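To start, I am sharing the structure in question, which I have written as structure tokens.
Every protein chain of the complex appears in place save one, which is left out.
Chain IDs A and B follow the sequence of writing; residue 1 opens each chain.
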Amino acid sequence: MLILRQLRKLNGQQRLQLGVEQTRRSMADAAQKNASFQYDKDPQPLFTDAETQRLLQSMTQLQLEKVFRKRTVPDNSTETKFMTTAQLEKEFLQTIEKAKKLLQMPPVVQIKQDTEHIISKDPALKDFADTKYVFTDITFGLRNSERKIVVRDADGTLAYAPLETRKRMNQLYFPLEGRRSYTPRMFTHDDLLQRCLDEHKYEFVLDRLTVQYEPYEAEFHNFSAKVFAHLNESKEFDLLRSTRHFGPMAFFYAWHRCIDDLLYDMIRRDYLHNAVELISLSYKIHQVPVDYKPILSQLEALKPTPAQRALAELLSCLKKPAENAIEHEIQTAIGKTEQDFAADEISLKFIEQYIGSKHALKKVQLELAVQTLKEVNLEKLQLYQGLKKAHGVQAS
Amino acid sequence: MLPLARGVYGSLAQITRNSRLALHTASVVRGKAEAAAENEAPAENSEETAANAAPDAKDRTNKIPVETSIRYLKSAAYKTTYGDEFVWTQYRRNHKGMYAPRKTRKTCIRQGKISTGNPCPICRDEYLVLDYRNTELLQQFISPFSGQVLSYSKTGLCQKSHLRLTVAVEQARDCGLITYDVPFREYDYSEYYGKQEEQKK
């Protein structure tokens, strides 16, 4: 309690120093600056589409050590158990499910506008009290969005509460863990947010954003657009890979036609199938008449989904060395299988087609990246074949 | 004769009782003097030393700005004083008997002066300023495992410093200067997409 009181006192002082007006003005400025980065039409049908979701999930990848990194929460105890192999395999499956849950993407929705909805006007009730009354329905089992919250104004009109009041009341009676009743200073002071971004604390800012704001709020859109724009300049995309924010980020870039930097990063890191997925996502969003579906299905047949890959990684500790141990060893040494080489060839063709088209903006850079990757791939392929020959393994 | 003897005896006893701590505290004071000599900011302090041969080491009326403190934490003087350890690791509480009292002392500084022989790690070094901008110092008091502020039974901070520490940490988190693991928020997609999904079906 003492701490809270002190904090409130300090916050109060700061607010006084700054002036509420100024902060409001700065918010309005930020909104104007990011006006070009708003979703101009409802992104929901495209985002929730099953194919888009699959593409985004595949792009996000599933790196177990990143998803289950050690978190600094008050209780981060671990449990050690003895298990049979069957139990362990079951546990692995559950782990993958848990990881998928942790990678749930924040929904991408349009900004919700406040609509006035008056229930009744009673002029005979004018001046019945000197303040408003806010009534919240706390019936058990209701969801926050379907809870009825009404306001009786001092002039006697009864209306549904505006969004801001709704959020406040929901937070008051049904608090969301981690959300503050006041706006954190990180989001009110531009310089503090800028400092966070300059220090590349993207995940922290986005995590906080998801907790503090609802996805349909204008602030959520403005701040996330700001973070993604900064990220596009600093090119530290790997920080968000395998977090819940990678999908919305890729979707944002595809929507606003600035996928080239992300594409370059993917090619450089040898995530070619992700690059193909990103390109097809942007084709899909902008309805470019390029048939990407057969290529995607080909790739899907060759490449396992992130969940399958993670499961295989978990199960690999159980497997005993099989009869084709040498082949396996060669594959691990090079990091690629024959299927991967085949998939790379298909995706490289598709990417080059994209670079050649009018949609690519940073053609030279992308071409160079593709060229270097091709050379490296060729070397790897030669090495792979040479090793196979040397060990006398039949080409399967 | 008698009072003098008592004084000598008393000081001797004090030295033997907390010889290790006294040594460390002395090194802190020395390090601080070096810091004062190195930094230009506390120039008035050094002038004072020149004018007044023995400045009162227990005087805490002179408030050190945070910027100086941040610079001090990066300086060589800090390094020689504390090495690579946290500012509280070398500190030991003095207490009667086997078990330390549940709570640490209320405050080390009364009326602008250190009122105790064994001030807490923050109070003994006036260049350690608790402020939300001084993240390097605050990080030393945050557990790397749970992300919480360490207890005063571990760090030995006096109650007043501990309160100031918790406030500063909370402020720093609010400003985003210290990152922490934000609680996971699970979205119920039907809450955002529910109606459209139903219409589709």
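Quick note on the criterion: contacts are C-beta pairs under 8 Å (C-beta built on N, C-alpha and C of every residue); 3 or more make two chains touch, one makes a residue touch a chain.
Here is the rule we go by: contacts and distances are computed from a predicted model.
> One chain of this complex is missing from the view, so tell me which of "Trafficking protein particle complex subunit 6B-like isoform X2", "Galectin domain-containing protein", "Small ribosomal subunit protein bS16m" or "Chromosome disjunction protein 3" is its UniProt name.
For the chain missing from the view, the UniProt record says "Small ribosomal subunit protein bS16m".
> So which of the visible chains would the left-out chain be touching?
Across the whole assembly, the hidden chain touches A.
> For a quick check of understanding: of A:Arg152, A:Arg166, A:Arg185 or A:Arg208, which residue touches the chain that isn't displayed?
Counting the whole complex, the residue in contact with the absent chain is A:Arg152.
> Just one of A:Asn76, A:Gln94 or A:Ser120 touches the chain that is missing; which is it?
In the full complex, the listed residue that touches the missing chain is A:Ser120.
> Determine and list the chain A residues touching the chain excluded from the picture.
Counting over the whole complex, chain A touches the hidden chain at residues 119-120, 122, 124-129, 131-140, 148, 150-152, 156, 158, 165, 168-169, 172-173.
The rule is short, and it goes like this: only the chains that are shown with their structure count from here on.
> Which whole number of Å gives the spacing of the CA centres of chain A and chain B?
39
> Across the complex, what residues on chain B touch chain A?
Residues in contact with chain A: 143-148, 163, 166-167, 170-171, 174-177, 179-189, 191-193, 196-197.
> Quick check: in the complex, which residue numbers of chain A touch chain B?
2-3, 6-7, 10, 44-45, 48, 71-76, 101-102, 104, 106-107, 109, 143-145, 176-178, 180, 184-186, 189, 192-193, 195-196, 201, 204-205, 207-208, 210-211, 215-216
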